[in-house]
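Every protein chain of the complex appears in place save one, which is left out.
So, chain A:
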Amino acid sequence: MSELLRGYGRRALICFGRAVVQIVLAYAVNLPLFIVTVLSIAFVPLGFGVVLAPVMFQAIRTIANQQRAWAAEWSGVRIPVPYRAEPAGAGVFGRLKWILTDPASWRDLLWTFVNVPVALVLGVLAGGLTLYGLEGVFVAPWLAQVVDYGWGPFWPLDDWGVVGVVGTIVLGAALTAVSIPLGPLFLEAHARFSQSLLAPTREALAERVERLTETRSDAVDASAAELRRIERDLHDGAQARLVALSMNIGLAEEMMKHDPETAQKLLAEAREASGTALTELRDLVRGIHPPVLAERGLDGAVRALALTLPLPVDVHIDLPGRGDAPMESAAYFAVAEMLANVVKHSAARRAWVQIEHGGGRLMMIVGDDGTGGADAAAGSGMRGIERRLAAFDGTMAVTSPVGGPTVVTMELPCALSSPRTSPSSGTG
């Protein structure tokens, strides 16, 4: 029995806490945010708002995303993120246009405003009912004996005498009991209200489907081409070499008896051929999925790569865990391609790589002190990487004025798993 009561108490407390969080968020964050954002839009013609408005809309997106997370976690209401991807290499006006033309921005803004009264009403209902019921049982009737307390939860306490007091206790208890299952319903109602404004609209979904279809067909094309290349390399390279190798060994076998010297020469040749075949296979494997990437993840693979380049590369990587294999692979090849460009085209003396993870996104920046003038649209390598990242909803931005320096920023939405435990502590 006490177990049951404790369970109810805990649920009521959690519900109350969440309701308070929603109300505080609405008043302390939403309301000021709404006002400043509207002002920033008004400032756009004055120039000042051009910078401020995107910042404010981004702030709103952060809050809206938090609301989406809470809706899913507290009430099981899933609210997908509706935003369009940030265009690669956008300037200040590009960013302004991107954020102002996204219908989701305006729906966010509307939510920021409407949420202020709605969160109050639903929050008070979700959190306050329990409190009001408890007050009816434990505070009002007893306090009314000593001072002129006025109203109990439902009627003026002085009017009805003992019946009023007892009725208040009974009804207060009933209200508390009912409020425990009701509270989460009000929270869910609030989540549904948020969903109505924060979820993608039908047009946004259609747009997204179109974009996904496009990136999927790109990804399928790219992987088919990759398979053809691997098949060709294996067929013309290692496979042919192994055939020649076994022929040489067969011949040496025959010659062993009557011409051991030639046999030995053939065997030496065979060993050399096997070495070449192994090198080819190794290069092929590295091109498909570098072994060090499988072994050490993005962090180790990029560090190992940096060590092999003919120019010094400063590497700063801060990753709390590992991503899934396809994402790691895409990220690695993106960084590798950019570094290869640095070596081939930039005439740089130094390069640097910075990789970090935050807010559900992997941020990769590759920069050099070279001559600049890199153009994402012109280079097939860069285009390829852009498409490869797009298949993961990732983006790439290149700034490379003539005369340098070049900085390539790539972003990939992804989740990281917790770091793997040390293998030596595992059980075999």
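What we mean here is this: a contact is a pair of C-beta atoms (placed from the backbone, for glycine too) under 8 Å apart; a residue touches a chain by one contact, two chains touch by 3 or more; residues count from 1.
Definition applied: contacts and distances are computed from a predicted model.
Asks: Which of "DNA-binding NarL/FixJ family response regulator", "Quinol dehydrogenase ferredoxin subunit NapH", "Ubiquinol-cytochrome c reductase iron-sulfur subunit" or "ABC transporter permease" is the UniProt protein name of the chain not shown?
Replies: "DNA-binding NarL/FixJ family response regulator"
Asks: Can you work out which residue in A:G7, A:P32, A:G76 or A:G275 touches the chain that's missing from view?
Replies: A:G275
Asks: Of A:P117, A:P260 or A:P291, which residue touches the hidden chain?
Replies: A:P291
Asks: Of A:G47, A:P310 or A:G403, which one is in contact with the hidden chain?
Replies: Of these options, the touching residue for the absent chain is A:P310.
Asks: Footprint of the hidden chain on chain A, which residues?
Replies: Residue positions of chain A that touch the missing chain: 271, 274-275, 278-279, 282, 285-286, 291-292, 294-296, 300, 303-304, 307-311, 420, 422-424, 426-428.
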